[in-house]
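Worksheet: one structure, shown below.
For this depiction, one protein chain was excluded, whereas all remaining protein chains were kept in their positions.
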Amino acid sequence: MTIALEVKDLQKSFGGVAVTQSVNLQVMPGERRLIIGPNGAGKTTLFAQITGDLLPDSGEVFLYGQNMIGKPVHDRAHQGMSRTYQIITLFAKDSLAHNVVLSLLGIHKRKNQLFKSLPANDPLYDQALELLDSVGLKSQAHRRVTEISYGEQRRVEIALALAQQPKVLLLDEPLAGLSRDERVLVADLINSISKETAIVMIEHDMDVALAFAEKILVLQYGKVIVDGDRDTVVNDPKVQEVYLGH
Amino acid sequence: MQFWVIQTLNSLALGGLLFMLSSGFALIFGLMRIANLTHGSLFMIGAYLAAATLREGYSLWVAAIVAMVGVAIIGGLIERFILRALSNNSQGQVLATLGLSFVAADACLMIWGGDPIPINAPEMFRSPLQMFGFMFPTYRLVVVAISVVIAIGLYLLMERTRLGAMIRAGVDDMQMARAVGIPASLLFTVVFCLGALLAGLGGSVGGPMLNAYPGLDADMLPLALIVVILGGVGSLIGTFVASFIIGFVYTFGIALVPDLAYVILFLPMVFVIAFRPSGLFGTMKA
Partner (left out) sequence: MILKNNYFYLAVAAILTIAPMFFGEYYVNLGSQIMIAAVFAASLNILVGYGGLTSLGHATYLGLSAYTSAWLFLKTGLDHGYTAIIAIAFTTFVGAIFGWISLRASGLSFLMLTLALSQIVWGIGYRWVGLTNGDNGLSGLTRPTPFGWDLENSTNFYWFTLIITIVCLFFIARIVNSPFGASLKGTRDQDKRMSALGFNVWKIRWISFVLSSFFGAISGLLYIYFNKYVHPSVMSITSSAEGLLCVIAGGAGTLAGPILGSILIVLLKNYVSGFVERWNMLLGIIFVFIVIFMPTGMVPGIIQLKNRLFGGKK
């Protein structure tokens, strides 16, 4: 079976400080992968190299066998990779529906149409409503992003990513800054995502993350210290040392 | 051969003036992320202030000081009252400086009229120097010397003084600098005044070469922009080198192919943008 996402020997340094050291990662289709590590371990940097926002010094990133290094960021959506952001980057002044429509357009050939209109009753908006329904926000579809709560915005972020029916979904701290109740809603949402999508998640909330993950990658100082299933990682002495005092 | 000597010296002198103009612009841009489109106007005001001072019978040196101080004060007022009202709005700041440049241009027209005002070099520099069988326009040499002194002075300021350290910190990472206790507001005003001062100095020192005329601002500003883009933001050496490159390109361009001088100016900039967007020596993308 083809590996969904493979990271091979990734290296990155910033002026003498190695932030990614020989990182290897394999994610199978449909797998639930977690990346954890203390602050500064290089999780976000790793993500950035996978999404194409940062160019590694050496190493490769394969998406279903296709090398992604050097390809522009916008290629990834077309190859089946979607992501959410730790800091919410929605289109604040637009409605939730419009936000999702933009996501749908991203990989749709209609995005190049210059003279056809995009009215409010366009089929794309219907699709958007369905997607918002799947994240429980259909009733808010016509409200602006600035008018909904932070937790709801997080769910919209995920809706945007799901709209493109990704084969690999990267979630960057999806639970950050959420209240207790909101966390439950978002966690349920993540857990309900179809098995057709492999999920790679960075997260600090250990309860949710550990319950979610099938395999876990633990990073420290840019290096992989453990890579295995839940039990292996939880019982590993190195991991216990890293998280002691947390 | 004499032609080449003259043009070379003209190039070097223009380069020196451009350095005085552009270093101010680069400083302001590097630290405050403001593309100060009033900078050409400040240069021109410097020239006019120098001309006015000379008319009163003072020497060019006094005129230069008046120009520097006058323009620095104007710069300070602009920063305090207009740019500060637009902090966090870099586009707004650029547009405001654009608007101010129009006001300045018309004000100069109102005060000093539409005819160019000649500015004479000090007596002692009027006769050419004879060396190696060639005649060197003396004042041009003086301009080059002044620009080198300014360059060294700026270098020492940036590398050896507290102010310089604060500026460098701010250019690198303003948020961090603030967190460390660097007084951002004060620093901004000081740097803007310094930039303006340099422009004023350039305008006055350049007076004998360029004179004071309406449109001087529009002639100088694009050159400053090209220098900063070419040399790279955040690099003093870049501004220095680029100033002289443009000085040469512009002078020889005008002398040899006057119709196409602007096109020739074009080329190094296009080359740089296409292959090295951060400029020849740039440490950051502008």
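Chains: A and B, in written order; residue numbering restarts at 1 for each.
Criterion: a contact is a pair of C-beta atoms (placed from the backbone, for glycine too) under 8 Å apart; a residue touches a chain by one contact, two chains touch by 3 or more.
Computed from a prediction, not measured in an experiment: that's the story for all the values here.
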Legend entry - Per the touch definition above, residue among A:Val7, A:Val23, A:Leu63 or A:Val101 touching the missing chain: A:Val101
Legend entry - Those residues of chain A which, in the complete complex, touch the missing chain: 51, 53, 72-78, 82-83, 85, 89-94, 98, 101-103, 105-108, 110-119, 160, 164
Legend entry - chain B residues that touch the omitted chain in the full complex: 29, 33, 35, 37, 82, 85-86, 89-92, 94-96, 98-107, 110, 218, 221-222, 225-226, 228-229, 258-263, 265-266, 269-270, 273-274, 277, 285-286
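Everything below uses one rule, namely that only the chains that are shown with their structure count from here on.
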Inset, instruction - Could you put a whole-Å number on the gap between the CA centroids of chain A and chain B? - result: 48
